[in-house]
Structures are given as structure tokens and as C-alpha cells.
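The structure is given below, and queries will be raised subsequently.
Excluded from the complex is one protein chain; the other protein chains are retained at their positions.
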Amino acid sequence: MFSILRTLWNILLHSFRPRVTIQYPDEKPYLAPRYRGRIILSRDPDGGERCVACYLCAVACPVDCISLQATEDEHGRRYPDFFRINFSRCIFCGYCEEACPTYAIQLTPDFEICEYDRQNLVYEKEDLLISGPGKYPDYSFWRVAGVQIGGKAKGESEREDAPADVRNLLP
Amino acid sequence: MKIFVDNRPFDVHAGQSLLQACLTLGFDLPYFCWHPAMGSVGACRQCAVKQYKDEADKRGRIVMSCMTPVTEDLRISVKDAEVSAFRAGVIEGLMISHPHDCPVCDEGGECHLQDMTVMTGHNYRRYRFNKRTFRNQYLGPFVNHEMNRCIQCYRCVRYYREYTGGRDLDVFALRNLAYFGRYEDGVLENEFAGNLVEICPTGVFTDKTLKHHYTRKWDLQMAPSVCVHCALGCNTTAGERYGSLRRIVNRYNGEVNGYFLCDRGRFGYEFVNHKDRIRQPLARKNGRLRPVTRSEALSQLRSILSGAKLAGIASPRASLEANFVLRALVGPERFYAGVSEAQYRLTAAIIELLKTGPAHTPSLREIERSDAVLILGEDVTNVAPRMALALRQSVRQAAFRLAEKLHIPVWLDHPVREAAQDLRSPLFVAATHGTKLDDVAKEAFHAAPLEIARLGFAVAHAIDASAPEPANLSEEMRALASRIAEALKGASKPLVVSGTSLNSQEVVDAAANVAWALCRIGKPASLSFTLPECNSMGLALMGAKPFVEGMEAVRNGEADSLVVLENDLYRRTSRENVDALLATAQHVIVLDLLANPTTAKAEVVLPAGSFAEAEGTLVSSEGRAQRLFRVYAPGGDVQESWRWLRDMMAEAGRQEATAWETFDDVLGSTAQAIPAIHGAVGAAPPATFRLAGAKIPREPHRYSGRTAMLANISVSEPKPPEDADSPLSYTMEGYPEQPPPALTPYFWAPGWNSIQSVNAFQEEIAGPLRGGDPGVRLIEPRPGNGYRSCVSEAFVARGEAWLLAPLYHIFGSEELSPWAPAVSELAPQTYVALRPDDASRLGAEEGQEVEVQWNGTAHRLPVKFRADLPAGVAGLPVGLPGTECAGLPVWAKISKPL
Partner (left out) sequence: MNEAIIHVITVLGVLFVVLNIAAGLIWVERRLLALWQDRYGPNRVGPFGLLQVAADTVKLFFKEDWIPPFADKAVFVLAPAIVMLTALMSFTMIPVAPGIQISDLNIGLLFVLGMSSLGVYSVVLGGWASDNKYALLGGLRAAAQMLSYEVFMGLSLMGVVLLAGSFRLSAIVDAQRHMWFVVPQFLGFVLFMIAGVAETRRLPFDIPEAESELVAGFHSEYSGMKFGMFFVGEYVGVVLISVLITVLFFGGWLGPGLVPIAWFLIKVFAFIGLFILLRASLPRPRFDQLMSWGWKLMLPLALCNLVVTGAIVMATRR
């Protein structure tokens, strides 16, 4: 009984506390660099597309709002033919970023993406791709992956021996 | 037999390995080198378990479960900490040089290595030194090679060399550098190389056709399907994404294809996506075929159908149901089978032989277990490829028998091979030319079709003297016949294989005589006939009239309009015949998938659904009715042939068409109207079937992109299409339980994402699927009856003319698969095959053009030498563009052009 009255009193005292609300459009809030807002696709340090179209973001997405199609250039470097995020469905959970093995997909502190026409919330690869590496400036998947692409032959990735000579029978 | 696993008792069957027993019981035991179809070699050390002497034994010892037979009261532990650490250690070793490339690896998401790594709990790489690397090879248009990923389990070479008999894939180098590949870049020669994709536990060998439109397994919308590229009816799983068919994988059916498919079946699917697919109705206006809307096409059809006297040309590659609705549209009396005259007679004869004779038609599994085989006149590898693989296994029966005598379990692969050496059960091949099975054959006999038939009759006579004997047999042939007869008589499950490829009634009769003679002396002989197309058997069972009568009916005015169902008539008879037929008919309506010479002459062309866009029942050459399901709802105007034909009936004002709303309605009417295929209804559960009240999802539960894949068209997601024709749905929602085997859209089990998850769907490993292997056999033998009496004259080579024998090519001879780019890459250009001595007599070099004349037409064809042809016989490839080949063998004049 007393605790109920005390609660009432304490709540009443909140009449004299300062408001925590930030008056958003007039006053901009501080957003941490890891804030989970609009999704972008980044590029690796050499300027190539980081996304290797592995489909892991798509499968991690709880609302299934990412779809893409993998394709390859003539040297075997895989990239998305199209990459589509339906932001009208996105819940900004960040699972795609967690799932991404190449740091290609990243969430940014931009959340002001309202549209009057819902169709404009469907972002294609051209809308998503930025020109820099985003949060991870040094990482390049293709430098560590053991596949051959244009400009990197077998055995030239990090921590790789030169290709084995299969005709050598020396022990 | 009772065994104890972690102190819990289980009943298992004797005679299997501990690994098989554990997997059957549902234990997650990792393995790499073992494969249910290939037995154990104990190479990867991954399936270790701890074995205890008795209840008191607490220490135990680590054994490889794949090398340990189950014995009474065997005590093992799967969970024991030491053995778990052992397995994790082994996989850590295997993974040392595995590259960091799962995201760009096509195997990812259905990778046995991923599954096993997760299963053992190895999740952190401690090895920080350099990885070894290899160069990749070009292995042809089907299989992609990425050697860095190899974990040296040796499955590929065991499969390729020992199971399929291929010679051009091997292991090179040594120690940790063992390299699996060819001695130089080049197309893999074996017709079953595509199975390496499923055999390889990781991504060394992957599907190159899939790579061109890569999709992960979890993103595919899949449905149970049946291969349409030959008559064997191998079960497949077809997968779709974004409206195009992405790939075919094997769908295990213990009685039919087991674990393997041929490359034509696996890679021939891309015809479905071909740019020449007919995707909307076409109608002729001012002499040109132009795309029209569906309603325009139907209204044009209405005006054609009113008052027309229709004749229907049925198709051996359309489903029973489509053919039946055509039959209903045109009436049974004007329902003609669109197959060549010879094929028509032969298939009818084959059905009669199988239905009235005592020899039964074997499933592929039974073929695999036959211990003496006679092949009469068939190049099985090129006509019914998967059967050739089964026949290749059949010669191992002798080895298994020896192993049993020596008390070696048959699944201990290498000891059995060591003990057997070159011991093989007898396989005899009689063909017009060398075949790929000759290397395991005891004897191969190359002769003209008539001689092959005579050999067959002679063998029958040698088995049972009351069988008719051909006259004037040469001494060698008589001796050969008696050797074959002895071998067949000595077998416990003899098999005779023949078929329609030589278009020879005599060969078929001879095969029947051999099998019946064996039955007469008390052997359970089987008789298997290969047929050319996926529903050849089904069409023949429907009792259509022959095509020639159809042509006659049009010529004499009994019928004035033609409805051609999924059929390129130019493949069925000579060009003049078809030209005359199509010119005489007032109206020609064609339903087909792809633009072909027949559609080019039609008045109305309707876009028919391919096997991936239509449901249907096909009857395999075994006589097994099997259901295939739509993989995806086709966009636009494409619809199932039976629906088009039903719509045409409705346009013609026919009342019965209104009752055919769903597939089950049509199937029910079909089965009711035609008693011979009554059993086809049982091939799969009806559309009302529900699993815990829910439909069975075609999409895996991890299917991604639902709310984005169509968002570029409209951000409001459409309702998924509904499927009233089957118990499958185009969604990912459903009850997470195994559906009946005929409805299994894909194999997946918790922790098992790769195709090896089929283990969880089998009653016991490599046994039947839970609930029985799908399919209903429509043809059963009837004991008794006499022999076929046709004994022919001997074949005599003519000096000036050659008998043109048909040559089949696995890639090229079949109608649909060459539309797939990968298959067409391997299809040969047309040619004429000549013996080198004949060619030199003509003065023709290999590759030079000669003039070949038959049936009054002359063709210029390049010469290809084939030393394995018998004297007086030349070969002509079947089905390749540029030549007419209906009605082979024929006598042809060959001359060197001036």
C-alpha cells in the first residue's frame, strides 16, 4: 500500500524533471558510427565492388528484403548482376552486415529515407553502391580468398604457396 | 541383430558396416571417403567411433565405423569425448589448406564438408602458415574444377575410374600435393562425369551450367521431377529461381536411378530457358507467324474447330494426360501416335512381349544385380545412359559372390576388388559397332542388325532346343551362341537387354526368345527394352493408331485439320511425307515448347509448358508410371498442353472439357478411359493430400528474397501463385516433416544440407525411400506362351551399297537436350561413319565429304572412320540436324563426289 503511494509520489515528482526528448527535425541527434540505418554496398581498397554475391545477406535477412543474382566476369571474379533491397520491408536489424563475409554490405547512420511513393524505397545496386570502403578501409576479400581472379593468379593470395607442380615426384 | 550405441540398445540388420547402421539409426556421424554406392575404403578417418569389448570395458578403442561390420551385442560410443576430439582433429587436418572462399564457392550451402565441419565442432582455424595451391583444369562444359578446395578423400577417382569405368580422371603427384584431374586440360570423356558434382564432398567439382546463373540451394524453388531425355525415367529434382530453371540434381529412387544421373539428364535442362522457347501463341497472318494474345488465338481456334474434321498427332514426349486430352478432342478413331512407323510397330510388339511373356521387365536396381547379361543390338551408353551404368555394376556380381565365399563384407571395397581382380560376371554385347560397355564385356560381337537377331535366336535355341534355330549359322556364331547360352544358364539372375534403336523387329523377337528360353528352363530371366523417348511406353499403352494411317486419313479427306502435340513430325518420317501432310491439311495447330520445322509450318502455335512448367505422368521403359510436378508457375501464356487442349475443347463447345478443372480430374478420366494405364493414378498422392493440414512447400525454409525479388516491378508483393493441381505449394510454409517420397521436393535434414541428406530419407542406407520408392509398375509378365518364330536370312554385304546403321550419340541424338548450350557444345556435327578399308576403297579421307544416297535423296556428309563397324555396314548418326534418319537402317549408295 505504501509502495503504491510512494510510486505515485515519485511519478508526480517527474513533473519537474527535464525532458529527454530531442526535438528531432529542429534538433539533430548524435548517431554512433555503428548506427543501423540505410544500407550501402562498399568497395574494396582498390575500388572494385566488394560484394561477391554469396547470398548470405539475403538468407540472413529475417524479412527477406534482399535479392540478388550472382554473375562472374571473364576472369572469374564474382559480383552481383543485380542487387536489390526493398527498404519498405527492411527492419534495419543489421543481420546482413553480420553475415557478410567481405564487409561489403554495411549499415550507415543515415535513417532519413522516407518517400511519398513506396516504390522509391526499392534500391538497386546503383543506388546502394558507394565509392569507398566504408567502415573497414583495409580489408579485401580477394586478397585472402584462394580463387583466381583477374590480376591475381593461383598462389598469389595472402599466405599461399606457389601452385604445386603435379609432375614433380620428389618427396 | 542388437548393438549398443552409447549404452542404448538398437536393432540393426546384419551384413552392413557400422557407419551404415549408425546413419540408418539417425546418428550424425561424419564421413568423407565412404559413399553408399561405392562402399568403404577407410581413407579419411572421419567416421571414428569408440568400440568397447563388453559392458565392463570403460576404456574402449577408436575404430573406423565404415570399416567395422556390425556384430551381435557390439558396444560403441559416438559421443565419447576422446573420439569426438579425434574427429575434430582429423577435420582440422583436412581443412589446413582449404581456401578461404566459401562465399564464392558454388558448393556453399549444400557442402558436405561444411556440414561435417560443423558437425564435428571444428570452428576455428589455428593453422597460420601457407596453404598449398593447385592450378585448375578445363574439364568441359559440364564440370568446373577448383582444385584448391580438395581434401583428398579420393571419392572422385574411385567413382570415375572404378564405378563408371572412366580412364581420363586420375590422381597425380604425391603426399599432401595429391592432384585430382586429367593428364591435360580437356573434356571429361565419361558420360556420368556430372555425378562428380554430387560425389565430391566439397567444391572441387561443381556444376558449370549452374555457374552461369548461380543460385544457392536454399534459394531454389524445387519440385520432384522425372528426366525427359530418355525413356528410363530417372528421378530428378529441378530447381527454379527468378522464373528460369537453374539446375537438375539427382533425386534418389532406390528402384530406378539410385544415386546417379547421366550427363544428358543432368545438364540437358537448359532447353527450358532457351531464347527460342515459344512463350506466347503464334498465328499465321498474311503467310507469317506472328505473336497474338491468348484470346485472339482462342478465337481463331474456335473458328478453325467449328466444322473441322480433326486428326490428332500424339507425342511420345508429352505426358499421358496431354495425350489423353488430345484423344478426347479428336476422338479415339483419329488419334495417331506421332512416332515413326518402325518405332510404332516395335513399341507395340515390346508391350505385347512384356505383357504376354514370362520374362519380367527389370528396374535399374534389378539390372544392377543381374549376374549375366546379353545386350542385343543396343548401344546402351548412348541410348539409355543410366542403364549402361547399371550394367557396368552388374558385372561385379561375380566379385561379390567371391567375397561372400571369402567372408569379406561386400561393402569393403578394396579387399573385394583385390580378391576379384579381373573377375567379372558375364556381359555380352552384340551391336552394330563398338560400344562403351565393351571394356567390361566378356565378348563383344559387331555385326549387322540381322546377324545380331540371328545370334539371339541361336542363343535361345542353345538354351532351349525347342526354340527355333536360324538357318545357315556359321561355326563361330554357333560357338559364340553356345558360350553365351552357357553363361546365361549358369546365372541366377540373367538379363537380356534390347530395344528399338536398330528399328528391327527381328532383334526384339530374338531378345524375347532368349529371355523366354531362360524362363522355360526355370531361370528368373528379365527382359529390358530401351525406348527412345520419355513417354514412348506411355503413348504405346494408350493404343493410338499409327502415324501412317493419320497421313492417309488426311490424304483421303477423312480428316482435314491436324492438331500436333509436342512433336516435330520431321523427326518421324521423311521430309516429303511431312511436307505433303502439312500442305494437304487445311489447318495445322501445333502445341510445342521450342520452334522447330513443324511449328514453322503451323497455322496456330500454342506455347506448351515444359517438364518444369507442367505436371504429368510419364511411363518409363520399365513400365513404371511416374509423376513429375511443376517446378514453377510459368509466366505469360505458357501453360500445360492438356490445359491448351482442354481450352480448345471448350472453344469447340465440348461439354466434357468443363469437368477437367485440375490435373487430378484429367488423370482420373485418363485412367478410367484407358485400362492399361489405370495404375498411373497411384504414382503420387492426389492434390488434396496434406501433411498435417498443410501443403508441401517447394521452397526450402531458408528461401530468401521473397519481399524483394519482384520489388523492381512493384513494391506491393503479389500473392504467390496457387497450385490446384498438386499437393505442393509455391511457398516456404509447411509442416517440417518428410513428405511421401513421390512428393519430396528436395532432400534436406537438420545438419545435412548437401545432397547426402538423402540418408535421412531412406528406410536404410542405400535402400528404398521411406514409404517406398515412387512409381507404379504398369506391366507385369504372364507365364507361359511359345516362342517368336521369325528367323531371318543371313546378312550379306553388298559391294556397291552399304547398310546405313543408326549411330546414337548421348549428346545430340535426343531432341530436347541439344537446345542446352552445354550439351550442344559436345554434340557432334553430322557425318557418315565408314570402315577405314571401305573408305579407302572409295578413296575418301577422314573428314572428306562423300555423297550418300538413300530413299531417293542425296546428302553430302563428311566421313568419319570407325574400324569397329562390320563389313558392308556404314553408320549414320541419329537426330543430328541436317539429315533425315527416320527409318534407318536402309541401304545407301556412297560415292566420292566429283
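First chain written, first letter: the chains are A and B, and each begins at residue 1.
Criterion: a contact is a pair of C-beta atoms (placed from the backbone, for glycine too) under 8 Å apart; a residue touches a chain by one contact, two chains touch by 3 or more.
All values reported here derive from a predicted model rather than from experimental measurement.
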In the full complex, displayed partners of the excluded chain: A
Residue of A:8, A:31 or A:130 in touch with the missing chain, whole complex considered: A:8
Interface with the unshown chain - residue positions in chain A: 4, 7-8, 10-12, 14-15, 17-21, 23
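Everything that follows uses one rule, which is that only the chains that are shown with their structure count from here on.
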Between chain B and chain A, distance of the C-alpha-averaged centres to the nearest whole Å: 44
Of all residues in chain A, those that touch chain B in their complex: 52-56, 58-59, 61, 63-72, 78, 82, 84-86, 88-89, 101-102, 118-119, 121-122, 124, 141, 144-148, 154-155, 157, 159-169, 171
Of chain B, residues touching chain A in the complex: 99-104, 108-109, 128-136, 146, 148-149, 172-175, 177, 179, 181, 211, 213-216, 218-219, 242, 702-709, 711-712, 714-716
